[in-house]
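Removed: one protein chain of the complex. Kept in place: all other protein chains.
In order of appearance the chains are A, B and C, and numbering begins at 1 in each one.
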């Protein structure tokens, strides 16, 4: 039981930290949230720099141009990126963390040739077409149809929660290829180009006011059969293989950021006045912030525990669901505390008098999605109780 | 919308308060918890005094010797009794609040003659034989058999959570008279004498260390058929009629007591030292106690709201489940705060240095039963969501 | 004691509900998002008596009490009626034209506040601004304020200006009245939050009945059922506390006004906050969209939690009374 990073991990950290110290300021400030072209350029530009420096595809196998970093090196990478406030993965998210790994594992040589390199170099942006209005928690209930017509599939359906659809070149799309099979059995995984005839993108603003999600409507969209990744009707398995790539590191960046948020919260509490003194003078508030900070620290320890386990066994730890469940609810509690400390200043979503209203309110609002997306808290509890604790399934 | 008690309610309050001011001190201190004969004498003696003064069976119809008080008068009764620290209903609980009302509603003239007066005068003590080891939340799954043999039933089974069995004269017993009927349909309600051959009482100490509950084992116990109350196999309905008697006042005494507990907690917090000053000097603790006190106040308002509704409509308010659910969990939270304020003194269950360890620790422990007994919190949430909100039942 | 709505109160409540359903529906609200204020609607609310509700009939008001007012504000909270409702109601009779709706009165509560940035709500829409200070109630001409509008307020229906300098204004009532207005304001804000708690519970329940996943309405899953049951209980608790605050304001002999009002603010605030959060969760992804009005409720709750005293202040208020008698 050893929390000390190895010499080689520390060497990697040093080298990365030095590179980030120059590269991050040189990359400039991110463009306005509504400037989609600018955002694509900014995010993919950073991806290209990572690539040139040898930090792209941190968890991808070397043979595909990735770094194939150990899980501890990945943690170091996330720590240092967060500390240096490096640009987020942004529009590269689906390609680097999901579509790319899926193609590496399941794609044909032609498919790999077409996508892997471009994704890694920031030349090809992907989006995700999984959820549907009627298929959220119950993803396998998806209804978007792909009917074979010669060497094409004809697509009809309606996808939702597609992020970065506006700027994506390709979409990983789950479709139903066998409507008669049991629901998990008739699904296929396609990697299709965007901008095809019959495809309509409609923005879906969230309660934060942001517009990075869209709905995608497909009406008789024709795609060549060679978009199929893996076998036809084997899409459910294909979807799940990529999950192993992350092996518990999914929230690493976020947690490092939140260690920083706790310090910022303390700093704000020292500045705002309550009852004639700095809010931070109040023991109760300090205790509350300290308790939350301890939970962030503990969940970060849990990530390390999980990662060490995955490093040993090569499979993701069962605790990953627990990390997700705990951390997302913790973020909401932290958001509430941040709102309360700012008090009436939160009526503004722009910084006033130097108080971080913009980021605190945004985090509090954004955290609402965390217990819903990627498996709601309720679904996580089902998974933990049934798959880990072995409790009987409910009668259906 | 009027919270003011009527003149006649206030007149009743005045008269009762005066009576209690003399009667309570005159009744002396309660005996030791382990002294069962003493407890019976103390509790039934108090019941007799209530009877003589015209305060027995506060919610019973006049024709049966009760006071038939309005629901607001009942609230006044509970308020004043709690304020005067009058003896609890104790061993009379089942007879006065459950068995008696059931017999009034469903008993034959002979049964009424045999039980009603004696219960009211504190001459007859009842206990409850409902729960079984395999029938808790799912009470209707009870298995204790009553087989007809001439003009007797022969009883075999095992009851649990029977309070005051040691000192009871009679037991309200739920038995299965038709094992072939669907589970709610084959149950009968009997009022049987205690101390019969084949009946064994085994104490069941609780985690508070108290022994007021027992298990009752029945082996070929013969009781005359005239113990049957209501029709054979109609016991489930018979069981439920008595619930209407309380119409939302079940926790009234407890809530008045807890308003007092909050004041006592504040007093204790003024006495104990934390961080070099009285604990009460700490804003955070004061805010916590104030918040809990506000919740006690609110739930007391909810009782009044519920009682007013029942007064108008004559049926219990749907909110009674809500009162139960909220108040029992609130009691646990208050218990936790009391434990924390006492700190290390809670290692003792006897008062030390004048701190109320005995009562605070007892309340904290006892509160654990509140979310389990009489319909667990989980069952209450099912009731609220299905019966009030109309949500669909789960598939079975 | 009859702690239920009287027939008149029932009729009043239904009247306001009917008006709101027809005039401030979710769709109509969405259209107001840009402007956050509708002068015509304001006039109609005035005509219905929302502002002059507690003003004696002799002064052109409706002559009702606080118990009636909380019922009206419960309904206004339910539909998220926009504008400085509480302030205009509080100042009816004290500021000319407030009751009739001709003068839209906004307010700023500086009592018990630290040195937070001064954010004034609805500054662009009000004709008079009232400031509660330790010394009394002050009336300030909105035009005399130097302030910059905040482009993205937290609540789309509660625009705010960041004010750099606030003139003292004209004293229109003394310190005791300032304190009393604040207590009444807290009670009315609680009533608005009660409405939010109820509406979010009902929206979530309806959604859970209709939305199917895994071939069942999600409302048939215990996990969802129990969330909804807790929402229901919080709403019932909040209603009892808010009505008790109203009744106690009308008849202070039945209890401590400050304690009843602080209890209402705490309990209704918690109900609104937790219910609107739960409402998002039960709606799943749809609850996270801008299009579904769920988020409006949470945002409004945050606004209401920050007027007329926050959680800690009211909890300490109750503690003070408990401690005195301890």
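Methods note: a residue touches a chain if its C-beta (ideal position, glycine included) is under 8 Å from a C-beta of that chain, and two chains touch if they have at least 3 such contacts.
Since the structure is predicted, the reported quantities are computational estimates derived from the model, not experimental observations.
Undergrad: So there's a chain missing from this view; which of the remaining chains does it actually touch?
TA: Taking every chain of the complex into account, the missing one touches A, B, C.
Undergrad: Can you say which of B:3, B:160 or B:323 touches the chain missing from this structure?
TA: Touching the chain that is not displayed is residue B:160.
Undergrad: Touch as defined at the start, partner being the missing chain; which of B:16, B:50, B:86 or B:355 qualifies?
TA: Once the missing chain is taken into account, the touching residue is B:355.
Undergrad: Looking at A:80, A:215, A:295 or A:363, which residue reaches the missing chain?
TA: Of these options, the touching residue for the absent chain is A:295.
Undergrad: Tell me which of A:199, A:262 or A:368 is the one touching the absent chain.
TA: A:262
Undergrad: With the full complex in mind, choose from A:143, A:304 or A:333 the residue touching the hidden chain.
TA: A:304
Undergrad: Considering the entire assembly, which residues of subunit C contact the chain that has been omitted?
TA: Interface residues of subunit C facing the absent chain: 221-223, 226.
Undergrad: Please identify, in ascending order, the residues of subunit B that touch the omitted chain?
TA: That gives, for subunit B, the contact residues 131, 134, 136-138, 141, 160-161, 204-207, 209, 272-276, 279, 284, 332, 339-340, 343-350, 352-353, 355, 361, 365, 368-369, 371-373, 376-378, 381-382, 396.
Undergrad: State which residues belonging to subunit A touch the missing partner chain.
TA: So the residues of subunit A touching the unseen chain are 1-6, 9, 72, 75, 262-267, 270, 280, 283, 286-291, 293-295, 297-299, 301-302, 304-305, 307-309, 311-312, 319, 322, 325-326, 378, 380-382, 384-386, 388-395.
The definition used in the following text is that only the chains that are shown with their structure count from here on.
Undergrad: Based on mean C-alpha positions, I'd like to know which chain lies farthest from subunit A.
TA: Using the mean of the C-alpha atoms as each chain's centre, the farthest one from subunit A is B.
Undergrad: As a test of whether you follow the contact definition, which chain pair has the most C-beta contact pairs?
TA: B-C
Undergrad: If you average the Cα atoms of subunit B and of subunit C to get two centres, how far apart are those centres in Å?
TA: 39
Undergrad: Averaging only over C-alpha atoms, locate the centres of subunit A and subunit B and give their separation in whole Å.
TA: A distance of 53 Å separates the two centres.
Undergrad: Tell me, which residues of subunit C touch at least two other chains?
TA: 216, 221, 224, 311-312
Undergrad: If you look at subunit B, which of its residues touch at least two other chains?
TA: 283, 287, 394-395
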